[in-house]
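See below for the structure under consideration.
Showing chain A:
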Amino acid sequence: MNKVWVSVCCLLLSFGSVAGERIISAGAGVTELLIALDKQDDLVAVDLTSRYPAVSKLPVIGYHRQLSAEGLLSLAPDTLIGSSEMGPQSTLDLLAQSGVEVMVLPTETTTVNLLDTITLLGDKLDRKPQAKQLITKLDRDINQLEANQQQIKTVKKMLFLLLNDKGTYTAAGSNTTAHSVMTLAGAVNPAAELNSYQALSAEAFLAMAPESILVSGRHWKKYQDIDTLIAAMPLLAETPAGRNKAIYVIDGSALIGGLGLNSIEQAKQLQRKLYPHLSTNLD
Partner candidate 1 sequence: MLNAATPVLHCQQLNYNIAGKCIFNDLNLTLDEGEFLAVLGPNGAGKSSLFKAITGELKPSSGTIFLNGEMRNSINMSEIAKTLAVLPQSASLSFSFQVIDVVLMGGLQADCSQAEVQDLADVILREQEIDHLTTRAYPTLSGGEKQRVHFARVLLQLAVGNKNKPQILLLDEPTAALDINYQHQLLKSAKHLAQTGVAVVAVLHDLNLAAKYADRIILLKEGNICANGSANQVVTTDNIRAVYGYESTVINHAEFSHPIVM
Partner candidate 2 sequence: MFVNSRWALLLPSLVLCCLASMVVLSVSVGPMAISFADSIKALLVDWVNWQAPVSAQNAIVVSNIRLPRTLLCLSIGGILGLTGAVMQGVFRNPLADPGIIGVSSGAALGAGLGIVIFADLMVDLPDWLQLSTVSFFAFTFALAVCLLVYKLGTSSQGSSVVVMLLAGVAISAIAGAGMGMLTYIADDQSLRDLSLWQMGSMAGSNWISITISSITLVFLLVVFMSSAKALNILLLGDAEAVHLGIDIVRLKRRLIFCCAIGLGVAVSIAGMIGFIGLIIPHLVRLLVGPNHQRLLPLSAMLGALLLLLADILARTVMAPSEVPVGIITALLGSPFFIILLLQQRSKLGI
């Protein structure tokens, strides 16, 4: 009974806010959140990196650091939502001058930021219940992820490799979403002392001796199995990961736009695969 009431209220509330708010999203992470908060009908345009099926038909405003003021204004937006990386500042000022609300969200690198952002969006965009629901689920997921981390006896070394045609060994260091995902899943990143994506020399790669390799689904399509990968990157065969054929694939879209909902989801899946023996079940 309660559930029905809640649904009806939500329905009524959502009708109330159908009074046409026009939102432009300048970031993949922002778009993801807006879709999760059920605001995709109000989106009128998205940026270059927001490649989600739900918004595939929307006009693209280009790169979020090079926004065209007149281009945005021609879409008659009420709100522009993006990260602190949005720019140029002159465009944002002009939009504000024209009466557009410019909402700058903190760049999500930590889970705390993510939760705060969802709360903020929920308040501002009249999606408090959805936001609350989302936060509850995320909180639970994150707590479980962290609880599980405590249970891990031997932490596995996992390295994210950015696959490319040249066969160089480019790893993800700190300050990358890949790193955050791996850490959440309970793995340790031997490339943590590096910043952002860095190409490793053959020796450095071997020294890291990863026990498992993580790659992006988009690049994995080319290889499909670890033997093909080892053929292209022969040094892999010398690592524990190569010997044990321990390779994992993550959805590429989870790596764009900072730590987002899909990133958490991928972290959960990864943890399940890495440590299948963990007692607490994640759903």
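Regarding selection, all candidates are chains of the complex that A comes from, given by their letters.
Here is the rule we use: a residue touches a chain if its C-beta (ideal position, glycine included) is under 8 Å from a C-beta of that chain, and two chains touch if they have at least 3 such contacts; residues count from 1.
Since the structure is predicted, the reported quantities are computational estimates derived from the model, not experimental observations.
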| item | value |
| --- | --- |
| In-complex contact of chain A, chosen from 1 or 2 | 2 |
| Chain A - residues contacting candidate 2, complex | 45, 48, 59-63, 65-66, 68-75, 85, 88-91, 94, 97-99, 175, 195-197, 199 |
